[in-house]
Each structure stands twice: as structure tokens, then as C-alpha cells.
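Contents: one structure, followed by commentary.
Right, subunit A next:
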Amino acid sequence: MADEIVELHDGTEDLVLVGIQRRGVQLADRIAQLIAEREGEPPRRGALDITLYRDDLQTVGPRPVVGPTDIPGDIDGARVVIVDDVLYTGRTVRAALDELADFGRPARIGLAVLIDRGGRELPIHADVVGKRVELRRDQRVDVLVNELDGQDSVVVVPKTAPPSDAGRAAGGSRAKKVPTPPGRRTAGEKSA
Partner candidate 1 sequence: MTRPLVLRGGRIIDPSQALDIVGDVIVVDGKIAHAGPKAGVPDGAEIIDCTDMIVSPGFIDVHCHLREPGREDVETIATGARAAAAGGFTAVCAMPNTDPVTDNQAAVGFVVRQGQKANAARVYPIGAISVRQEGHALAEVGEMVGAGAVAISDDGRPVASAQLMRTALEYSRTFTIPVVDHCEEPTLAVGGAMNEGIVSARLGLRGVPSEAEEIMVIRDILLSRRTGGHIHIAHASTKGSVELIRWGKDRGINVTAEVCPHHLSLTEDAVEGYDTNAKMNPPLRTADDVAVLGQAVRDGTIDVIATDHAPHHYDEKEREFADAPNGIVGFETALAVVVTALVGSRIVDFPTLIERMSVGPARIFHLPGGSLARGRPADITVFDPAREWVVDPAQFLSKGRNTPYAGRKLRGRAICTVVGGRIVYHIGAQEH
Partner candidate 2 sequence: MTSPLGKDLLALEPLTPEQIGLILDTAEPFKEISERAIKKVPTLRGSTIVNLFFEPSTRTRVSFEFAEKRLSADTVNVAASGSSVSKGETLVDTARNLEAMRIDMVVMRHGASGAAQFLAQRIESTVINAGDGTHEHPTQGLLDLLTLRDHFGDLRGLRVCIVGDVLHSRVARSNIWGLQKMGAEVAVCGPRSLLPNAIAEFGVTVFDRVEAAMEWAQALNVLRLQLERMTAGYIPSLREYNRVFGVTRERLERVDHDVLILHPGPMNRGVEIDSDVADGPHSVILNQVTNGVAIRMAVLYLLAGGRPELAETAKSTPGGER
């Protein structure tokens, strides 16, 4: 994924990786590190909490907790890559685009996600995808990261199962653990 991002943006000049809270932030950090190893310098990194820009605040139930947002410096004219763990309906990315617009006017905004599970409800498209997964409507995919959950894994669980965080496998025998080291291409994945 790191390679593809660099390729897509013709290098790291003016590159800003913005991770979406929560796990997108950790993924963005890792990608930045990989880019640093390959290119010598890590790109600027930021974090975005999109809770206040959600389009479903009126119906989601109890108020979700708002995490920190930190966009370093000026993003006018920058090449921003939004990084998130899972792309599904596209509404999170829509909220992120609205929020970024309140910070400035990047020259270009791209999207890199670890898992694309299809099921889009808006015309949103990922430029860089770690793995595509086909799921039924009654299933959900959770990404766990070492920094927050004590392990790196991607699990498929029933939609109504409790969140998989902190390494707790949910849904019993129906969970399929698919360990996927980030940044490695698998067969059949194509960028852009």
C-alpha cells in the first residue's frame, strides 16, 4: 500500500497522510514508517475524527465519543491521502472530505483503505486497497491493530456481534481470522 501511495502521488513532496479515528490513524502511522524506510523521509501525518460530521448523528443512538483531530500545518495545495481500515458505505469518507474542506483546499485527495468490502451507498472510490472482501449484508469485518487491540488481525463476524476490540474474538465459530500483514500486495489486488 505504501508503494502504491508513493507511486500514485509521484513521490512524497507535499504528501500528507491523514488517518481516520481510530484505527486509520495507526495504519497511517505504519504506512508513513514504511514510506520513510523506502524514501528516506516520512510524509506529514494527521488524524481526523469525523464524529461531528456524521450524517447519522440524529439516529445513531447514544452520543458517540468524539476523539481528537490534529491536522498539522497548512493543507492548502497539499496532496492528502485519507487512510482508513475498512471502506463500506462510503459515508465515513464523505464526512472526512467535508471536514478536510474546513481545514483548507488540498491540490488532491486520495483514499487508501486496508479492506474494501463493497456495498457502497455513495459514489466513493478507494485509490489504494489492501484487500477486497466479499461479504453478505449480515456480516461485518473488524480490523484489529496491535497498538490498540494487542494483535494485528482482520476478522469477519456477524453484523450484530459486539465489537472485536482488545483481541476478543466475537461470534464464536463463525469468525474467520484472516491475518494480513499491511502493505503487502496479494494476488488480484490492483490499485487505482
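One rule holds for everything that comes next: contacts are C-beta pairs under 8 Å (C-beta built on N, C-alpha and C of every residue); 3 or more make two chains touch, one makes a residue touch a chain; residues count from 1.
Keep in mind how these were chosen: all candidates are chains of the complex that A comes from, given by their letters.
The structure displayed is predicted, hence computed values, not measured ones.
Touching subunit A in this complex is which of 1 or 2?
Selected candidate, touching subunit A: 2.
Which residues, counting only subunit A, touch candidate 2 once they are in their complex?
49, 52-53, 56-63, 65-70, 84, 86-92, 98-99, 102-104, 121, 137, 140, 159
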